[in-house]
Every structure is written in structure tokens, then in C-alpha cells.
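Only a single protein chain was left out; the remaining protein chains are all shown in position.
Up next, subunit A:
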Amino acid sequence: MSLRTRSAGRTRFGRLGLVAALAVPALALSACGGGGSGSGADSPYGFEAEEQEADSPITVWVDASREPAVDAFTKAHPDVPVNVETYDGGANGSGSFQTKITAFDQAGSGWPDVVFSTQNNDAAWAAVGQTPFAAPLDQGYFDQEFLDGFTPGALDPTTVDGTVYGLRNDLASVVTWYDQSLFDEFGYEVPTTWEEYEELGKQVAEEHPGYIVGSVGDAWAPEVYFWGAKAPINTVTGTDGFSADMSDPTTVKMAETLDSLIDSGSVVQDSVFDAEFVKKYTGKVLMLPGPIWFSGALFQNADSLDAPKGTIAAGLPLAWEGEEAATGNVGGGTWFISQHSKNLEAAKTFLEFVTSADDYQVDLAPGLPAYASAADKWLGNQAKSGYFAGDFAEDVTTASGQVWDGWGYPRFSQEAVFAKTVTPELAAGKKLVDLLPDWQTALENEAQVNGYTVE
């Protein structure tokens, strides 16, 4: 009897379980079906917006470095309620922005109103799909006059099919940082070509060991060295074509240059954000090709290299001998607004403030603002303070116009691929030149799973 009761119980529960199992997906599907009660595509925003609630608070995601922007905003606009949440900003291609948003898409609620991302290529996914996350900004939402105020080309990475989906926070073109006082002390000439750069690196390694001319320890090393060298390893054609040519002579030449400098010890493998880097190389950075935001992040930062006033200069990007100089771009964060926001007006006020207002971009921002008028004032402030040596404003402005257009913005992160494929092997003592084929395969694989046709 006892046996029979048990099996009867099991079938009863079994059926219940089956019903539950079928009910769950059915519920999930019906939840997905219910669309937002928007005001139609002919809304003033240019996209189907959610029903607006004038006083609802906006949720803002920023990385730790952008928290001062939110603080400045709440000070200037105490009437706009802001919930701030800190996340990693998608740094080093971690993909956390995308994965979190997709989870909210699945749940059908919970999206933040405004997101800051360190990755330029986020617009490539945020603007597409059945329910794209990013709100188009130039279809009636933002005033064209305001958008025209950005430095020409600044919004290119966030423009998909001619529509702007995000606002750049700062310009992040690569410049050649160098220490004028060390050059004077050692009696060296500041190099203008990659060839001279390699020579200098070897010379300083021999004559003044311990001083460095660069680092490949961060995930953005490809953007600094290979983008600037015009190596065609991140070519996006159309919306779905990708190629990475590691056998191109430029690519190989840059890899060889870096190999010889890593060998000599003047290019190091420490991340510039490691405590160890600061400990080992404070006062010993002869040169450091890197983005403009190194200014506030490393040199003029008491917690980092903390260079004395008047020593560091932002040199022009390096060129191959006989060729025109070009440069790369490392991030330069982007602000996005969610299509799901219930307070688009507040979100707009926020974005206009953080990208263009003096309170943040001129007074607090660590890098060159993407908004032209703020950039002028920021550069003016830098010139007035006399912190940087050389013609800082001039060189930085020139570099901003030299970003090579041969690199695209694919839906995956170059940085993540470099970090996992190349960084550990370099640390194990392998040569960059020998790693090029693996790197190419890794990029092509990544492109394929992200829906690109490898050419």
C-alpha cells in the first residue's frame, strides 16, 4: 500500500510539475509580447518612447572615475532626482554594460536611464536589435544646435547608419607623452618617427637602465601602437565585414619594434594603473605614447605618477619614416540614454550637462572634452596653469585631428582579445611577432561569433 501511495503521489506531482514547466515559458513569452505604451514613432523624440513621468528619478550608471560628473550635476540641478550606480564601465572589454542590459531586456524592466561606457564600440550593439537600448539623439530628441557643438568627428564612433546614438565624453586620441626635463638631462632629441623611437628606447635602456619609453601592459596597447602605426588589424567594412591582417608589413614592423624594445627593457609589461607601475617608474617615464586622458589619470594625479609642474609634454603622434603621422584612440567614454527611460527630459538635461557644462568638463574632467567650447576652455585652463611643458593645446588639438580612419568599431572588443590572447604569452616571454597568427585567429573567431563575415 505504501508503495502505491508513493507512486501515485509521484505522478500527481509529476503532472503538476509539467504544468508548471509549461506555464513558466508561456508566462515569459506573454510578458515579452506586451510592448510599451509608447507615443508612436512620430513622437517628438524620433522613437517610440515610454509614457513619460515628469518627476521620476533617473538612474545613472557610471564608472568610478565619472562619479564627480554626477556629483557636479546634482549640485547644479538639485531639483532633478538622480540614482547613481557604479559599475566597471565595461573597461578592458569586460562586456558588463551589454550583458547587464540584455538581462534587463529579458526581464522586461529595470533598465538604467543613462549609462556611461568606456568602450567606443558599444554603439555598434546598443543601436541595433529588435529593441535597441540606446535612444537616437538627433531625430528630434536633442537640439541639432547642441549636437553641432561637438568637435568634428567626435560623434563618429557613436553614429550608426547616420544616426547619433550616444554622446562622447572626451576625446582620447593618442599623443606621445614625454618628460622634457629628462630629455634635457640626458641630452636626447624627442623622436618624431617610430624608427627614432625604437633607437631612443634602445639607447636609454643601455645608458640609463630603469627608464622607460612605453608600456604594453594594458589592454589598449593595440590602440596605442597598432592603430597609430596604421596596421590594418581592425577593419570593419559595411555592417558585417571584418578583417585583421597580421601579415601586413606595417603590423609586422610594429610588432618587431615592440619586441626589440621589450627585449631591451625600455618598454614594460606593467599596467599603468598598477601600484607597482607607480612605484617602479615615478620620475622614470622618459616617454609614454598614450591617450590624452593620461594627463589627469597619470601625470597630474597625486595618486599616480604625480609629475612635477613643467616637466611633462604631450608630443605629436609618431609617424613611420617618410609617411604622414596618424594616431589611435583609446576610449574617450560615451554617454547613452535608454529608449526605455520614463524621464527623457531629465536624461537630456543630464547628458547636456555632463558633456558640455563648465562645472564638470572644464573644472573637473581629467581628459580633453569632446564638446568643442568646453575643450577650448579646458585647454585654456591647462595653458594658464602651465602644468604641461611644450605647446600642449596645439599638439593635443593636432593629434585629435589625426586619428586614422582605417580602424573600425566592431561589436566586440579588440581590448579583450588582446588581453586574453597576447598579454599572458608576452608575460611568459614569447615574441609579439610570433604571436601575430594566434592573435589574428582569435580576432577572426571573435568576429565570427559576433556575426561578422571574415574577409
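Basically, a residue touches a chain if its C-beta (ideal position, glycine included) is under 8 Å from a C-beta of that chain, and two chains touch if they have at least 3 such contacts; residues count from 1.
Everything below uses one rule, namely that contacts and distances are computed from a predicted model.
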Legend entry - Name of the absent chain as recorded in UniProt (options "Sugar ABC transporter permease", "Putative mRNA 3-end processing factor", "Spore germination protein KC" or "Cytochrome c oxidase subunit 3"): "Sugar ABC transporter permease"
Inset, instruction - Could you tell me which of A:Leu200, A:Val267 or A:Ala419 touches the chain that is not displayed? - result: A:Ala419
Legend entry - Contact set of subunit A toward the excluded chain (per top definition): 2, 5-6, 9, 13, 16-18, 20-21, 24-25, 88, 91-95, 98-100, 102-103, 105-106, 129, 217-219, 269-271, 274-276, 415-416, 419-420, 423-424, 427-428, 445, 448-450
